[in-house]
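Single-structure report; data block below.
The chains shown are only part of the set, and none of them has been moved.
Each chain carries a letter (A and B) given by its place in the written order, and its residues are counted from 1.
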Amino acid sequence: MHTVHEVIEMSGHIIDSYTLPRAWDTIMDRGGNFDVEEMQVGATKNDTSYVRLKVSAPNDEILEQIISQLQQLGAVMMQADDVHTHTVEQDGVLPAKFYSTTNLPTQVRLEGQWVTVEKIEMDVAVVIDRAQKRAYCRPMHDVKVGDEVVIGHGGIRVQAYERERERDTFAFMQSDVSSEKTKVRAIHNIAQQMKEVRARQGKILFVLGPAVIHTGAGRYVAELIRLGYVQVIFGGNAIITHDVESALFGTSLGVNLKSGDQVEGGHRHHLQAINAIRGVGSIDKAIEVGLLREGITYEAHKHNIPMVLAGSVRDDGPMPGVISDMQVAQGLMREEVQGVEMAIMIASMLHAIATGNLLPARVRTFVIDINQSVVTKLSDRGSFQAAGLVTDAELFLRELLEAVKKD
Amino acid sequence: MHTVHEVIEMSGHIIDSYTLPRAWDTIMDRGGNFDVEEMQVGATKNDTSYVRLKVSAPNDEILEQIISQLQQLGAVMMQADDVHTHTVEQDGVLPAKFYSTTNLPTQVRLEGQWVTVEKIEMDVAVVIDRAQKRAYCRPMHDVKVGDEVVIGHGGIRVQAYERERERDTFAFMQSDVSSEKTKVRAIHNIAQQMKEVRARQGKILFVLGPAVIHTGAGRYVAELIRLGYVQVIFGGNAIITHDVESALFGTSLGVNLKSGDQVEGGHRHHLQAINAIRGVGSIDKAIEVGLLREGITYEAHKHNIPMVLAGSVRDDGPMPGVISDMQVAQGLMREEVQGVEMAIMIASMLHAIATGNLLPARVRTFVIDINQSVVTKLSDRGSFQAAGLVTDAELFLRELLEAVKKD
């Protein structure tokens, strides 16, 4: 049988991080084969290993698929050509063989030099600026006629995610989303990491679902903002609406947050909250005139914390400040995730997935939800870096706040 | 203590439908009180009952809340004034005391006559056209300066939802979302109702989540379209993207739908599917040039079934035809739900909730999901009419198709 082949090399902790066996799996699962041309195994746990594989496949298409997969594991093609590109011929349409990114650190070879792709995120294209010798991520709908887009797999280098040896909280949580684990320790560890991130002026992103307000935990988030542990907030119409409702009426979805009573039957309060803010024109104005005096939104505005609120088709209102156009909302989220070092997603599914798609793999991401299937779903979406905690949003935030306040 | 009061009357099966005890609950829960001025109890199950209550409350605000609740139970205020209105003074902002709708049939009194509110849906305002003697539902963001909006609670009549006595599938399902029930019978009953709706040319709406495609059940929906059991489809970017992916590549999220194998590691296929359709410009064009030859989207277009696809912030692409602006998407959905008699929502949460908000209570709604908490969430959202079935989307559709094909 006629076959095609490529030679690739991999190095690092490729054996104890399971990278090499996964590479071999990938090759064989796709119908390819390989020869080990050279292999040096690190003798102790501190030594790295090296392997050079000749990968063969029955045809070019399969070979390309295999190489594409191996690149995500950190493989580099031996014949280091420059990256191949193709010019966009139609706005919002990519060349057929466009290279689709991972969220791992990625480099492309331009005139013999490895250049880091900027603003890395998953599932987008890479646009080359030859004049500046720079490379950027660009979502499909944003490419313009004339953009030079990376195609194929040559001249691309992806830095694989190496599982850390340390048994830290992260590893502990990552291994398992079980609710049957001691969580206080995990929460304290998250608090510790938040302090470290803030000590080096890093940004912490919170993605919040409306259950944060319904459970009465909004005040803990407000306090975290005041203490300087929140640098950016993502959410939707529901979180801001119920936050404002709770500030104006003391209720969330009509339930009194102090007494737990249903104050009035329907959803009237949340509509009144939206209408009231629409009446004065904006959140800024509502704060200025003294209408809005507390809550997450209030604190965020007082402390100049950007809130990106992406609407959805189920929204009432919406509240002023909520973005109705999804491309615009994504665009703003893309800007705000720059520089984020840690993301904490609580009781949110839609906005958490949207955010997960935009975050580079290096961002430590914690997903907190009481529903195990939500946590699993988020952890499964190719976000290597996401760790899940199946627990109660309210009690999580209460504990987290106490933990960051201790020295 | 000084109190305020109103006299209301209720009639119908107000005792065996629990309407009267619920009314009394409501009054007392809100801090009011009542005297039974007159009561006639139907002696047998076929007789209706009548009650006239003098409702008192400590102040006007509480009285208004109580009356607002009682109206949703079908209470009518005795002093039948005309409906009160207030003029909109700012685009997109309602008068402070605006009346917020339920999804129940509603009438307003105009110049002594009861006029039915058109296009009834939940949580919106009622706009009066005095010239035409008509009343319409209007979402907050759509009201314009000069619109005459209903305020307060006088002159409004809501037709309460009377629990049916028949122990039909619907009642059976509605009572409980347990997975521990025999479902084949429930599915056959849904099939029977679909036939009845179609026999009188009624519209059936399907709201579909991407798991319909991932589980390989897209072909059952395609067949239901061909058989004439689908008149309108709601969904998002995911359902159409994976449907087109499966038509173009035989995969969904990269998993071969015949073999179950992961064909290629990442999400590349779905991005290629989007890019391919963007390349030719539209779904229509893709069908015209022979690129798209099968699947739900293909059948829908061939049979002139409208698909309203509302985007979300997590979308890749999006696929041409997916609406990025949420107000526009809601507006289209509002148009398409007119005339719908039955709604079947499968493995969808976001779009199912959005649709539930727009449907009048008279539309029979079935929510099918394997996750009990989704079914509960949807049933709980004030949609009296939603019945849930905790089961497998794929096996549900397979069985439903078989059932409609039998005579």
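Please note the rule applied: a contact is a pair of C-beta atoms (placed from the backbone, for glycine too) under 8 Å apart; a residue touches a chain by one contact, two chains touch by 3 or more.
Worth saying up front: this structure is predicted, and the values here are computed from it rather than measured.
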{"item": "Full complex, copies of the single sequence (shown: 2)", "value": "4"}
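As a working rule, only the chains that are shown with their structure count from here on.
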{"item": "Distance from the mean Cα position of chain B to that of chain A, given in whole angstrom", "value": "33"}
{"item": "Of chain B, residues touching chain A in the complex", "value": "26, 29-30, 65, 68-69, 72, 90, 92-94, 96, 98, 100, 102, 122-123, 139-141, 236, 262, 264-268, 271-272, 274-275, 278-279, 310-318, 324-327, 329-330, 333, 349-351, 353-354, 357, 371, 373, 382"}
